[in-house]
Every structure is written in structure tokens, then in C-alpha cells.
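One structure, pasted below without further comment.
All protein chains but one are shown at their positions in the complex.
Order of writing sets the chain letters: A, B and C. Residues in each chain are counted from 1.
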Amino acid sequence: MLRADVSPGRALPTHQQAEALQLVTPDGVRRDDPVYDPVIADVDDEKLLALYEDMVVVRRFDTEAVALQRQGQLGLWPPLLGQEAAQIGSARALRSDDFVFSSYRENGVAYCRGAQPADLMRVWRGTALAGWDPRAIGMATPQVMIGSQTLHATGYALGCVKDGVDSVAVAYFGDGATSKGDVHEAMVFAATFAAPVIFFCQNNQWAISEPVGLQAQRPIADRAAGYGIPGIRVDGNDVLAVLAAMRVALDRARGGEGPTFIEAVTYRMGPHTTSDDPTRYVDPSDKVEWAAKDPIARIERLLTARGALTDERAAAIKAKADTFATQMREGCYGLPTPEPLSVFEDVFVEPTPELERQRSQYAAYLAMFDEEA
Amino acid sequence: MLRADVSPGRALPTHQQAEALQLVTPDGVRRDDPVYDPVIADVDDEKLLALYEDMVVVRRFDTEAVALQRQGQLGLWPPLLGQEAAQIGSARALRSDDFVFSSYRENGVAYCRGAQPADLMRVWRGTALAGWDPRAIGMATPQVMIGSQTLHATGYALGCVKDGVDSVAVAYFGDGATSKGDVHEAMVFAATFAAPVIFFCQNNQWAISEPVGLQAQRPIADRAAGYGIPGIRVDGNDVLAVLAAMRVALDRARGGEGPTFIEAVTYRMGPHTTSDDPTRYVDPSDKVEWAAKDPIARIERLLTARGALTDERAAAIKAKADTFATQMREGCYGLPTPEPLSVFEDVFVEPTPELERQRSQYAAYLAMFDEEA
Amino acid sequence: MATIRTTQTLAAALNSGLRHALDDDPTVVLLGEDIGTLGGVFRVTDGLQRDFGPDRVMDTPLAEAGIMGVAVGLAYRGYRPVVEIQFDGFVYPAVDQLVTQVARIHYRTGGAVRMPITVRIPYGGGIGAVEHHSESPEAYFAHTPGLRVVTCASPQDAHTMIRQAIACDDPVVFFEPKRRYWVKGEVDESMHDVPLLDRARVVVEGTDVTLATYGPLVITARDAALAAQDEGLSVEVVDLRSLSPVDLDTLEVSVRKTGRLVVSHEAQGSGGLGAEIVASITDRCFDVLKAAPARVTGFDTPYPAAKVEEHFLPNLDRMLDAVDRVMGRQHSLTGWRAS
Partner (left out) sequence: MATIRTTQTLAAALNSGLRHALDDDPTVVLLGEDIGTLGGVFRVTDGLQRDFGPDRVMDTPLAEAGIMGVAVGLAYRGYRPVVEIQFDGFVYPAVDQLVTQVARIHYRTGGAVRMPITVRIPYGGGIGAVEHHSESPEAYFAHTPGLRVVTCASPQDAHTMIRQAIACDDPVVFFEPKRRYWVKGEVDESMHDVPLLDRARVVVEGTDVTLATYGPLVITARDAALAAQDEGLSVEVVDLRSLSPVDLDTLEVSVRKTGRLVVSHEAQGSGGLGAEIVASITDRCFDVLKAAPARVTGFDTPYPAAKVEEHFLPNLDRMLDAVDRVMGRQHSLTGWRAS
């Protein structure tokens, strides 16, 4: 009998429950941390409100996107429900000249980088392979090949060093991705060349139906040390802790100290994608347990206790979220179906003669139908 | 400026000089070790002499092979000079029902597994792609694709578990290989399924011209912990220490405790292969330093001090080594050049019609020359 | 065993085929991502882990090279691994192990070590998916000596061929036409009188043009043959089934009868399987060819976004257009020539 216990309900094996940096408890209590508190000393109520607002907006549009998919407007959507703090806390620590290489689930990150409502729809509606111009918002096209982007981030970071700038590259990836050879090779390159790259792993406990115990027998952050890369394990549902960890990592990178690995421990509250049926493999009690650690609720509690989150403010935030969601829905409807011949565009910078021929033949073919009609 | 210091002479960066298990010093002094001594309590002088003999034989035939290559009898040879202890100490710990998946340099291991003198020549003379039947000696065809075999060993080990036997698979690979994604994936699989596999890394400080500092910023054995795999760093020039480490790993594996990672710290005293020119990149003082740690010399000192290595015995060992080398040389000369049509054999278990056609056409083509002549 | 026919979807026919294979041979072991508890993202392995246990139906870490390399080790140990690659586009990380190891170990060892590994790959487009989920990478493997490459077009073939592939002592890359997973058909599980794994099959007889295709497009080609009939053309449809080796003998017989050949596949045309078939048949049948063989394939672009994939994929009209072309018909839709 092989020893991997991967039965459902073992989503978070005991050995995965190592200590993680936490600054705000699920109950909304701010915990002191002598090391990380100075890093976020500037985060007053107003700044925390902004982070809270981001999370609310992101959850709102994520829910909207799921609805759009259910209504047949999108082919697919990978919900980020439950991972708002991990995404907002990390992305809001970045500068505009930093660069993000993400996976498909980081729509919260894309929002922070400046992706427009309709941009978030394009790929999932199937009208384009990319939602935005990567250079315009400092974020690459989300990667579908698991793990590949970690190498891109590492290479980009090397370019930053060559350019003599202190911009940083961030690779977002999941717990499942940590098994991939590419992620390993990225860490080897990053360590060898002290690349200013941050490996930001959202350990949401699942890779589709596979619990993290199938990928790792130790906390994922522990992998880093063997490369000579510092690893930080952070409560991924605590936006403040994530922000703090990310700032520490960014400072190291900007200061020429090289890569940092961050494991944000969180939970995928929804299905893997809208095509998935998690009832086949998720123990409902796990979800109950994690719902109690909700990233938005805890900040809401904290801010409310402090009197910073007034009804008025809450309403304004809700309105902003609704507006974004509405814009997204409208943007989705408004996305034009590409021209048939667009298929032939951008294979190369200049089309080859063979592609030109294929294109013009197909144009002629299509024209025949017009004539027939 | 990128931070990797990979200049020649940095073959062994300081951070690589972490403590390693050593039971016999370079001066031939036996060091006590409360943990590992019990493991090798049975290794009396006679057994140590046998290990010594193996190393002498292996060095002798390795030298012979280099000479054969220089004389144009072999296309290539990858010398193992300096790595005798790492190979003999590990391979002699194995049972015949264990299985080895090695790289190209493990000719000492192949010798221990039972490869015949001529078997060691076949691949390098170019008369076959494999030297022996893997199942006959419990050792796969040495792998040329760096790192690939670590996965094969892991899969084989899983098969042993399925079969309910306590055989163990051993993957041999180099320091350079540790950068490969395959090695990472092998460790992930092995950890997840507690596979009875031993990852035996000979850190000989070089991957062709690249110093290990280009692959790793920490001792390589440190990588293991992050996977939940125990890592042992051992003086790879100390045959006794290697044997001890390997026995511990084998016991774990046989007992169902899963994989172990062993880093044997050694030095490649020769060129990468006979095609290589290490004067371009090796600092001669490094070689002097490592020559003082020679694996054979230290056991010779120990055995001589103990009076176990008599002149008679030494002569017998030398004779055995010479005999093997002679058999190897003769075996090399005697290897038949394969039939031209053998090219078409064994692509599939049964040839496809298309291959049959190509074969018979080529046979007809060759026959035409005979007729012409 | 009595010949009992049941109606199954193509996916279900694969599932029942895998079930038989697991039943018949204790060395058969399934490996892949999400194939266990979930039963695969397409449910092709549904229920198999429950019934055969996690030792024989193994969810693996998310690492395709790892899966393939571990399968090699299992084969070394005498097992018969059946690997699932979740989608066509995710085979690339496993290409190294497939091409340099799986395909060559039998040759490398002079026949001493067999690699009876089956690699299941749901493939092809037309399902409105995001990138890397709609590809047809078969040509890469058909160009790799030591690999057999097959695909199926019907539930019956799916069932039969997956069992043959697993029983085969050579490595087999088994492409499953994912957009046809839900096609239903009669399946006889008796394995009586089944065609060999490497044989093509004439699925529609005809006399004017040979239309050779495979996988998801076989249904399209049948429809095209029907439509052509209305125009008074007799199209013979050949389902290649085996993509390496290609059953050129069956194809030659057909082309010697018709004198004309159209080959169609979803994969990009340049360097695709169609090129090999056109070249081989031109070589064999030059004396009887009445027109240059035509290819109807995906264009030489990456697989495009879902909303325009219909403009990439071959369809009935493009097949008919090519048929008209090789017939030299004036009213071919475009009358185009490649030049």
C-alpha cells in the first residue's frame, strides 16, 4: 500500500498546519508582531479601508463573473472566492514598474494592476487569448500552463538587474504548481543569480480535485530554504499579513538581496472553475471551517470595532463594487467577436508568404458564402 | 551585475563546505561516530579490504578506458577518477534485487552490479546503445539525458511497493542534475508516495565546466528537507562513510519509511569526458587540494597502519585489477561491429510494415554494392 | 462470450475498456491528475479508483514529466502503466520523457526492456475552451520512432482500441477526440473479430475521391460524403485509426480505386500528418493519381480564441470544397490552388 493519504477530507493534512504569519485573527483582532509591525506602520484605518474595499470589489466582480458564466456569457471562469486577501495584500504592495506573471486565477491581482472591467472578460468569453496589453499594466497574460510563468518572472527579474533598475518581478502560482519542474528550475535560476523575483504561492489547498497533501509533505514554504531562498509562510486570508510579507520580500529584492518565496495559506471556497464539481471531492466541513476564516469578514470586524467602517462608507464601497460588476457585465456583452481573418494575425511580426496565402484563400472561401447567400 | 560568482577557482564555494559525515580522514584515521558506527560494525578488515580492492580495480579499468579512448578504440569515455569511494561505497551496500538507475559516469557502480569487462565498452565504442541487459544485473542502461533517470527510479520503487517486496531503487546523478526539473519532480513523487528510492547525488563540484555554485547556493543535501525527505551529506571520498549512509538509507527504504537523499561530496579529478579540456576552467590548486583527499590513499593508509594490507595482498589486488583491465581491453577489441541491418531491429516489439519495407529496401540497396564489387 | 451490445458514449466506452483492462491484467495501473476521486475532468476514469483502489488508479502530483518518467520506472518493473494527460496542451512538459525515454528504451536496450505504456490524451478543438485545451499534437509523436500513435472515432473503436493499446507491448499514444466524448454508439465488449490496432478502416465506400481522416473529423467526413452524394459525388471515407504507423496499404487500395485523395485533420497543416500521407500516397499511387492530393487542416497559426475557432477548424464545407478541387470542378467554392 502506497503511503500517500489523499482521501477527501484530508485537504489540509496536519503537517501542513505549521505556523503562519498572522496579524489579524479571524475574529478581527489585530495581533502584534515585533518583526512585521514596523513594515506596515503606515497602514492606518484609511489604508486598511482601501484594502478592504479592494477585496469587496474583487469578490463582487468574481461573483458576477460566475453568474455570467452560468448564463452562458462566458465559456469558463476560475473563481477566486476566498483568496481575496492573498491577491489584494500582495498586489497592493507593488509599484507600477514592477511586473506580475500570474496564473489564471489572479483576477484580483489584475484588478489591482489596472485591468479594465472588460479586460477581465475577454479570455473567458473567448474573444481573445489575452485580456490586456501586458506592458500597459505591468502584468503578463495569465498563464494556463501550470508553473511556466515562474521562469518568465525570473528572466524578467534578471532583465531588471541588467537594466540597473529596482523593479521586481512577481510570479503567482498555486500549490499544485509547486510540483512542476519549471517552478524548481525558476528557483534554481533565481537563487543562482540573486534575481529580484518573488515567488508568491497561493496554497488554496487544492489543485482541482487533488489536496495539497498530494504535492507536498511539508509546508510549501519550507522548500525555499534548500535553495538558499528565504521562505515566508503567511496567513493568506489576512490581507495585512500578506501585505507585510510582500513588502519585506520586495525590500529584499529591491535591495539586491534576491528572491523570496511566500506561501499564502488560504482556501479555494468555490469550485476549481465553473466546469468543476467539487461535491465529488470536498468535505463540506472543511468549507465551514474555512468560512470562519474569511478574509473580508475579519477586516470588516476589525474596522467596525475601530469605528472606521461606517454604514455610509460600507454603502459607498458596495456601490463601487456594484458599479465595477455592472461595467464588467456590460463590457462582457460589448466585446466584439473578432473578425474571422483575425485568426491569421500576429503569428509572426510580419506574416510569412504561406500564411498570406492561407489567409487570402480562406478569405476567398468565406466570400463564396456571401455570394451564395 | 548579477551576483552569481562562477569564476574558475570557485569550484567549491564556501557555503558548500558544510559538515559532511566522515569516518575515515584523508590521513587514514578512523573517526568514531556514535550514530553511524553501529551501521558498519560488521565491516572488519577483510571487508574493508574488499572495498579497497574494488576501488583499485575500478580506478585501474577507468584509466585503461581513458587510454583506449586516446588510442582511438573508444569514441568517448567519462572518467570517474576521484569518485571511486562514492561509487563503491554506495553500490556495495546494495542487494542483487535492488535496482540502479544511473548516469553515464557510474562505471564503478556497474562493475559492482556485475557488468562484464566488455559490457563496459560497448556504448563508448559505439557498437550498441546499451552495455548490458538491465534486468540481468539490476541496473538500467546509463542515462545520457541529465536527470531523467531519477523519475525512472522513483517509478520502479513504486513498483516494488506494489509488488510487496523490500527491494530498493537507487538513482545516481550529479550536482549539475540537481537543477533539472525532472529531479525535483522525482523527489515530489517519492515523498508523496513514500517510495523506497535513494537519491544518490555525487557532487563532484562540476557539471562539465560549470562549478556547483552555479547550480546551488546551499549544500545540495539541504534541498531534501523541504520535501520531507531526509538528506545526508557524506564525504564522498570516504568509502566507509558512504557505505554507512547508504545502509541507513536502504534500511529506511526497506522498512517502508520512504526516500532518502544522499549527497556524496567528492571531486572529479579528470576531465568531464575525454573530449573535455578542463585546463580552460579548473584551477590547478583545487586539484592539488583534492588529491590530498584521495579515496583510495586514505583506506590504504588505514589498512596499512592496521597491518591488513600486506605486500602480498596488495600485489594480488593489483593483479586482479590488471586482469580486469586486460579483459576490458580485449573485450573492447573483440566487440563485433553490428550488422548494418541491425539498425532496423527493436524499434518495436514487432516491426511495422513500413519498417520492414525500409529494411528490405536498404538490404537490396546494400546488395547492389556487393554485386557491383 | 456472447456478443452483447450496449449503447455507450465514447467516454463511457473508454471507461468500460479501462475497466476490462484493469480486470484482465493486474499489472495495469492508471496514473494521472484528478483521475481518482474526481474520475477525471471528463469522467473517463469515473468509478475506477473506487473499484480498483488508489494503488491501481493513482492521482499523481501535478507534474507531467514526473508522471511519464514514473511510468517508465513502473514499466521497467513489469507494470503496464496507463497515463492520462489531462488535455492535449499539457503533454509538452512530458515530451522529453516520451521522446527520449518511452519511445527509445526498447531500442536502446536491444529489446531487453519493453515499455508497454499507454498515454491517453483527450485532444482536439471545437469545445470553446481556453488556450492549451484544443490542440492536436499528434504529428510530433508520429514523427517519433518507437511510438505507436492511434486515435478513435466511435464508441466501439474507443473501447476496443484502448484495450488493444494497453495490451500492446509497445508504447502507444492514444488520442481521444474530446469533442466526441458524448457521441453514443453500440459497443460490443467481446473483443471478437476486432480489427488490428494499426489498421485503417473504410467507413464509407465510394469511387470518386478518397477522404482520409481520423478522430473527431471522421463524423464530419461521413457527413461530407453524404452531402457530396447529393451533388452526385461518391466519396470514400477512410478512418485512419492508426497515425503511426499509418496503414498505407488500405489507403493505397482506396486511392487506386478513386485516383483522388483528400486528407483532413485539425492539426496545423505544415508538417502535419497530412503531409506524410500525401507524400507517401503520391509515391505509391503516382501512376493513378488524377489530381494532386489536397489537405484540409487547421491553418498554420496557434490555436485561436474560442470565438473564432470555427475559422481555424476544418469543417464539412471545407472538406467538400477540397473534394470539388481534386475533382477539378469549376463550381468548387473557391477553385483555389495552393499556389
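Observations on the structure shown:
Definition applied: contacts are C-beta pairs under 8 Å (C-beta built on N, C-alpha and C of every residue); 3 or more make two chains touch, one makes a residue touch a chain.
This is a predicted model, so every value here is computed, not measured.
The chain not displayed here makes contact, within the full complex, with A, B, C. Here the missing chain is touched by one residue of B:A93, B:V161, B:A207 or B:A264, and it is B:A207. Only one residue from A:M55, A:C160 or A:V212 touches the chain missing from this view: A:C160.
Only one of A:D182, A:D222 or A:E263 touches the chain withheld from this view, namely A:D182. In the complete assembly, the contact with the undisplayed chain comes from C:V99, out of C:A13, C:A71, C:V99 or C:A224. Residue positions on subunit B in contact with the hidden chain: 1-2, 4, 6-8, 75-76, 104, 123-129, 144-146, 176-177, 179-182, 207-210, 214-215, 275-277, 280-281, 337-344, 347, 352, 354-355, 357-358, 361-362, 364-365, 368-369, in rising order. Residues of subunit A in contact with the chain left out of this view: 99, 101, 128-130, 133-136, 140-141, 145, 148, 150-160, 162-163, 169, 181-182, 185-186, 188-189, 192, 345-349, 352-355.
The chain not displayed touches subunit C at residues 65, 89, 92-93, 95-96, 99-100, 103-104, 107-108, 131-132, 139-140, 142-143, 145-146, 244-245, 252, 267-268, 270-276, 278-280, 282-284, 286, 289, 291-295, 300-302, 337-339.
Going forward, only the chains that are shown with their structure count from here on.
Using mean Cα coordinates as chain centres, the one most removed from subunit A is B. Between subunit B and subunit C, the centres computed from C-alpha atoms are 41 Å apart.
Averaged C-alpha coordinates put the centre of subunit A at 43 Å from the centre of subunit B.
Each chain gets one centre point, the mean of its Cα atoms, and the points for subunit A and subunit C are 36 Å apart. Among all residues of subunit C, those that touch two or more other chains are 55, 60-61, 63, 65-66.
The multi-chain contact residues of subunit B, meaning those touching 2 or more other chains, are 158, 162, 181-182, 185, 188, 192.
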